[in-house]
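This is the structure I want to talk about, given as structure tokens.
Of the protein chains in this complex, all but one are displayed in their positions.
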Amino acid sequence: MTVSNALRANILTEALPYIQKYWNKIIVVKYGGNAMVNGRLKDAVMGDMVLLSLIGVKVVLIHGGGPEITEMMNRMGKKAVFMDGLRVTDRETMDIALMVLAGKINKNLVRIIENKGGKAVGLCGIDGGTIKAEQLDEKLGFVGQVTKVDTGLITDVLDKGYIPVISTIGCDSEGEIYNINADTAAAKIAGALKAESLILMTDTSGILMDKDDPSSTISKLTAGELQDLIKRGTVSEGMIPKAECCIDALNYGVKKVFIIDGRIPHSILIETLTDEGAGTMLVQK
Amino acid sequence: MTVSNALRANILTEALPYIQKYWNKIIVVKYGGNAMVNGRLKDAVMGDMVLLSLIGVKVVLIHGGGPEITEMMNRMGKKAVFMDGLRVTDRETMDIALMVLAGKINKNLVRIIENKGGKAVGLCGIDGGTIKAEQLDEKLGFVGQVTKVDTGLITDVLDKGYIPVISTIGCDSEGEIYNINADTAAAKIAGALKAESLILMTDTSGILMDKDDPSSTISKLTAGELQDLIKRGTVSEGMIPKAECCIDALNYGVKKVFIIDGRIPHSILIETLTDEGAGTMLVQK
Amino acid sequence: MTVSNALRANILTEALPYIQKYWNKIIVVKYGGNAMVNGRLKDAVMGDMVLLSLIGVKVVLIHGGGPEITEMMNRMGKKAVFMDGLRVTDRETMDIALMVLAGKINKNLVRIIENKGGKAVGLCGIDGGTIKAEQLDEKLGFVGQVTKVDTGLITDVLDKGYIPVISTIGCDSEGEIYNINADTAAAKIAGALKAESLILMTDTSGILMDKDDPSSTISKLTAGELQDLIKRGTVSEGMIPKAECCIDALNYGVKKVFIIDGRIPHSILIETLTDEGAGTMLVQK
Amino acid sequence: MTVSNALRANILTEALPYIQKYWNKIIVVKYGGNAMVNGRLKDAVMGDMVLLSLIGVKVVLIHGGGPEITEMMNRMGKKAVFMDGLRVTDRETMDIALMVLAGKINKNLVRIIENKGGKAVGLCGIDGGTIKAEQLDEKLGFVGQVTKVDTGLITDVLDKGYIPVISTIGCDSEGEIYNINADTAAAKIAGALKAESLILMTDTSGILMDKDDPSSTISKLTAGELQDLIKRGTVSEGMIPKAECCIDALNYGVKKVFIIDGRIPHSILIETLTDEGAGTMLVQK
Amino acid sequence: MTVSNALRANILTEALPYIQKYWNKIIVVKYGGNAMVNGRLKDAVMGDMVLLSLIGVKVVLIHGGGPEITEMMNRMGKKAVFMDGLRVTDRETMDIALMVLAGKINKNLVRIIENKGGKAVGLCGIDGGTIKAEQLDEKLGFVGQVTKVDTGLITDVLDKGYIPVISTIGCDSEGEIYNINADTAAAKIAGALKAESLILMTDTSGILMDKDDPSSTISKLTAGELQDLIKRGTVSEGMIPKAECCIDALNYGVKKVFIIDGRIPHSILIETLTDEGAGTMLVQK
Partner (left out) sequence: MTVSNALRANILTEALPYIQKYWNKIIVVKYGGNAMVNGRLKDAVMGDMVLLSLIGVKVVLIHGGGPEITEMMNRMGKKAVFMDGLRVTDRETMDIALMVLAGKINKNLVRIIENKGGKAVGLCGIDGGTIKAEQLDEKLGFVGQVTKVDTGLITDVLDKGYIPVISTIGCDSEGEIYNINADTAAAKIAGALKAESLILMTDTSGILMDKDDPSSTISKLTAGELQDLIKRGTVSEGMIPKAECCIDALNYGVKKVFIIDGRIPHSILIETLTDEGAGTMLVQK
């Protein structure tokens, strides 16, 4: 479809109130799922980061990378073992996770952003002592949970105009390294930054009334209502931890949390710069 | 026409390289003609100012207002007299010009910008000693020409995030006030600010090869080529002073000057944020 | 009278403790009445502003201009109508008020200050969204009352070393413009700035015990005592609204309010830089 | 050996002039070889970084990691191929290099520094567009040479008090990633930063007159003298590229270059904070 | 004894945690007694000041000078008279004290620091109105006690990187000058600065359990325990006022107070940068 420049100008103009709403505010984006696997989607998300950053939004990009870790383990002849959905992480697996997350995935995201004319810095929770962690469960090995977020380095680089791209790896007080679930770390980081919003990119169209019917997406929920949906079993299985992260983030002080569909190109822009909600919006009340 | 949000997002994304090009650069817009008379166009131009300012462009808005001055003179039973296209300006006329330009037009533009969520300050060349002037011709009375631009106040308010809206009235060293042609003042101000571009809004579609054929717009010219067109008579009558302002601005150090069609809604955005030129672009060489 | 330079030096020296008292403090001057009509007095007041600004006082000049509005209405064949001392202001009258106040009077004051070597910026309450207003009474049309003062722009220009000269015109949330009584606006602005003092220039020698005897000026009053004088009828007629402004300003947090005699040359300097009170001083208690 | 605290105090005192010499100056340390393999030495070097940083030196740590890349390739069943001492780097090898350098080695160095109470950020040349590169030789694949160093990010993090730890990976204008020899990258970075000194940690005791006699270390050489030694064959084989890096660094504006013995614990401190040279010092002339 | 550079490096490394503890913290040193008389000790103390300052500690040096005052009085044929250990100070004696303290001793300390490459400014409590005082006892003449410390000038010079060297002379509101006991003034200044520690240099090895047995030094005491020791008479005579200063300093908010032995070279460094306590440490509890 050909779009006239008059229409382009009109559309830019209509984005004005949305740009004003987020100007100089912090948005934490948890990036993962299909949008990370599909090259074209990845490219679109990184472009969205550059655009948001340029128009004055302070974006923080947090990524996971479970499938790539598994793939690398396979290549090295190591079998990935999971317990209650969490990867059993021995020291060698932790090493692989560090390489894949902080080396390959992280720096490649930075590369794409820089190549599009943005300014980015690839960090993990070890840098600047950003994420302090402790062991979650002895049986899982080097799987950690966040004990404290030090936002110093993140705000230092935001202030200098860079987009921080963060792998969710943390350290305990002994210097031991842990791999941390990216959703929960994103919630903690967004909370510590008192972010305006946390956007969780998923492979669903949001919280559904009927998990088998994508058209049943609930557009807005309070933390309390979401809790109810969990109790009643409407939200179930894999969505439960994500839902709990959302509730936590709201409790930590994040104003709004969005669960959006990362399979749609530019869903972040649609969510932030148009009148359309691209998934489910969660608020404290 | 209904525009899907996916398309909106796409279009925003496609504006990215244009936003990058102007980010943190100064654009001086000389606003006048039909875009100032037509309420809907005026609204659109002010919206464009807010949008450009928000996405990091340092915009300076300079306006004229000849027709309103004439109208106010009529209302007060005073006949407007012109000599070579310039208004003969006795002290009472100067008073009226000051009231209409710096009072009515200027503050109403500020009002529209503020009402759209922008930040603006209404100034004239007297404020902060911005425009130093002298009498152009004794016969014309208080018609002035710029002798010096002090950019201190303009950059002070730009640095604090305001859009300066400027009436082109200046003072001589005795404190005598002069009305100054807005095109020439805009060229001087853009030059003193070493602006990235100067945009002149007109009621034409640009410099035309055949002045009776709007479709003969020349999309790009060097200062030298424009000079030639003036000599050869292709550019004639009312367009000559505007053309000379453009050449002056380029000589003062402005990188690019655009003569655009103010009758088209959002022509400024089309010029700056799309791949379409909305009139004639002039460069040094 | 010839004054020796030895005497000059002595007198400068004796001003020292007064300069120290106001150094880096904000003084809001409400300028009006005879001091605005008489050219020599106007010149003297503007000189006082430059002097105070130079020796480190942060001065804010707020002006009215009722008589000039009436005069311009007359020139345009429009009759001024008053109701309880307030001008009935239809849209056309509002237009005239804007032109006269923000165009003619305001920029001319800036011109005089700049010509004396001072740095000034002419603002109205529309600029930077400084004065938010609402309609006072439907019958009066576009007469407004202040709902909120945003001091951002005023402190921005004070910080950069300019004297803000302010016309008391405000906007409501719809962008509708209102003319606002300069005394009440000055009290609100001084309060919002937590000014050290508010000086109201009047055509009286202060609050009088006997309104027909200028020698009965009361030199110092508390807000409570002034309230009593109003109740008892000692303060009456035209002085009542001024007196109420003073009480309001003290309630908003201004340390001292002065009602001084604008008919005396340099009465502001006499009030601030000598041991003589030039009228009535009001304090909270 | 027991050291009395009196002696400790004396020794600290004697370090004073050396601390003064480097205070607020930039020292770039190229870290590699045995000091990177041996855990105890690695620990000592990171401690030295923290100490230097704390006493006011701006240290930049640049590391290589060839052996670890080879080891990881072996683990993944890939054979490392070298041509003239340079690794033939296909896309998969580049991926491994990125993971090992920017993921494993880099973040582990940051971890040790942070664990010792220092503040560090792990970067590679992709971050902030720090290292711009191009292909060195088609036959070598993704082996790059530096075309430009942008010191913006490095000085941003130095200014905020962090030690930048840098993997020498760069990008070309297409966003293609290249692995770059750490010695040459360190020389380029030190030059771009106009560093006070560049310290190359090696597994030798410096430049030797007789390469088989460690006691024949030359303590000081000019760039010209070193060039002569290369011509005469005194410096040969593996030391030639290092020697050329040193000459380049001096040409780029680095004041002093040191080739020190990384096998000696705290050789950096000995070189910088005592009267003993720990290897060979090179100066322009 | 010859110390190898390897040992030097080791010792510097071992100082790291101590440097980290005091980095960017304020340490107030009360300098006096034997360390001020003995040239070699004086030299060592000033060197310690430079070293601490260079490695990021904000040191403030406060000195007394009773013996030199007495000596100068003798030279001028004036007899020093004491009452309860305090010098009876007539106007002439005050003059001598000012000259000896703020002229001779103070500037000579600054000279030594500057000569060692440090940056110092010699101040007394009159400068910047730092110490406000009042008469302690009419019978003592110009002996004062501190009524208020204004830390403005001290923090101004610390921020600019200078070591303030302070003579404890103060002024009352009339401009009358008083000599003030250096221990009590140091306690007040350290309190006003919320210093990390106050170090009192004495000619003892600290607080002793048996005042005749130097080996009976108590290494750590709380304010309460010290109070008890005074009551029980363990601390007696000349040590009582010093002990009371320590308790005061802790009450004013100083974290730790040290009474150290100034007769030992570099006792300040031993106390701050090694694991050895060089006297008695006092804490609130």
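Per-chain residue numbering starts at 1, and chain names A, B, C, D and E are given in the order in which the chains are listed.
Following the convention adopted for this analysis, contacts are C-beta pairs under 8 Å (C-beta built on N, C-alpha and C of every residue); 3 or more make two chains touch, one makes a residue touch a chain.
Quick caveat, the model's predicted, so the values are computed rather than measured.
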Which displayed chains the hidden chain touches across the whole complex | C, E
Listed residues E:Val100, E:Val149 or E:Val257, member touching the removed chain = E:Val100
In the whole complex, of C:Pro17, C:Pro214, C:Gly233 or C:Gly253, the residue touching the missing chain would be C:Pro17
For the chain left off this view, which of E:Val45, E:Leu61, E:Cys124 or E:Ala278 is in contact with it?
-> E:Cys124
Which listed residue, C:Gly32, C:Gly47 or C:Gly279, touches the chain dropped from view?
-> C:Gly47
It is residues of subunit E that touch the chain not shown, namely 75-76, 95, 98-104, 106-108, 110-112, 114-115, 119-124, 126-129, 153, 156-157, 160, 162, 169, 171, 174-175, 177
Residue-wise, where is subunit C in contact with the chain that is not depicted?
-> 1, 3, 5-17, 19-20, 23, 44, 47-48, 50-51, 54-56, 116-117, 264-266, 269-270, 273-276, 278
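Following the convention adopted for this analysis, only the chains that are shown with their structure count from here on.
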Determine whether subunit A and subunit D, two copies of the same sequence, contact each other through the same residue numbers or different ones, counting it as same when over half of the numbers at the interface appear on both sides.
-> same
Through what angle, to the nearest 5 degrees, does subunit C rotate to match subunit D on its C-alpha atoms?
-> 180
Centre to centre, by mean C-alpha position, how many angstrom separate subunit B and subunit C?
-> 35
Just how far, in Å, is the C-alpha centre of subunit E from the one of subunit B?
-> 68
The distance between the C-alpha centres of subunit A and subunit C, rounded to whole Å, is 55
Could you check subunit B for residues that touch two or more other chains and list them?
-> none
Line, ring, star, complete or other: which describes how these chains touch one another?
-> line
Chains touching one another, given as label pairs in label order | A-B, A-D, B-C, D-E
